[in-house]
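Beneath this line is the structure, given in structure tokens, with notes to follow.
One protein chain is absent from this view; the other protein chains keep their places.
This part shows chain A:
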Amino acid sequence: MKFRGKIIDIACLNHFSRVVTTIAKLTKTCVLRLTPDNLFFVLSGKVANGGVSMWCELSQGNFFDEYQMEGVSSEDNEICLELSPENLSRALKTVQNAKSVKVKLTKKHCPCVTVSAELPTLSSVSRVVTHDVPVEVIPRRLWHELKEPSVPDFHVSIYLPPLKTMKNVVDRMKNLSNFLVVEANLNGEMNLKIETDLVSVTTHFKDLGNPPWGGGSEGGADPEGMAEARVDIRRLQQFLMGQQVTPTKAMCNIVHQRILHLVVLHDDASLQYFIPAVA
């Protein structure tokens, strides 16, 4: 198993850092899946995560100037590593002004992803910094858990309001309740609702627009009909907190009373986050 990558472009390095930082805000550990063309950050939905799952896809060509990998075998030309995205994020943050950054799979006291860079200094010699991020290699027999999640048969698909606005609303609502209902219809309307014994608060969004693939597992569904999912408000807040830049597109798909599927698309990366609904 081998992996070596090099990032030279400062904008690419910046984007990559930001993606990793976003992932770090969503989960403490995840799997980094490396294929010849792509990198994926994967969190498979398990009871331990509260059932949330995440799939982040990056095309390696958008970030790396050099990228070489050799997977576990020629038929299974992939590498799957479990790591703490926070460690990787920290390592990348410190090398933002480097001339180039190398990322490679190494074996130190344990298998590691080593981030190394030369930092500019006033003297003749550059400062060399290396960060060894420990990883755990995921064996092939567990790879079936890391497949791209299939897009569920959703009832409604709708574009999200500006994420910053949504975050402000959710932040305030978190003070009042642990659960929040996200409901939306095919008419571009979305409501965020909380309800407790003492108070109920609803924030209405209109004219959000629905993606062309519309929605509705049944044909001819009533456009005004709301699909809803009641979710743990902290999960939604975590997701919103992690978004650092305005995405190209942000939308969600709702499977009525089952799943809230959030999708964020950037020029060079896409992120999907699945939050299960609770009763």
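In this text, a residue touches a chain if its C-beta (ideal position, glycine included) is under 8 Å from a C-beta of that chain, and two chains touch if they have at least 3 such contacts; residues count from 1.
Going forward, contacts and distances are computed from a predicted model.
This figure omits one chain of the complex; the name its UniProt record holds, of "Cell cycle checkpoint control protein RAD9A", "Protein O-mannosyl-transferase 1", "3-isopropylmalate dehydratase" or "Vesicle-mediated transport protein Vid24", is "Cell cycle checkpoint control protein RAD9A". Within the set A:31, A:133 or A:229, the residue that contacts the chain not displayed is A:133.
Only one of the listed residues, A:8, A:110 or A:278, touches the absent chain: A:110. The chain not shown here is touched by just one of A:84, A:177 or A:270, and that residue is A:84.
By the touch definition given at the top, chain A reaches the unshown chain through residues 84, 87, 90-91, 94, 108-110, 112, 121-125, 127-134.
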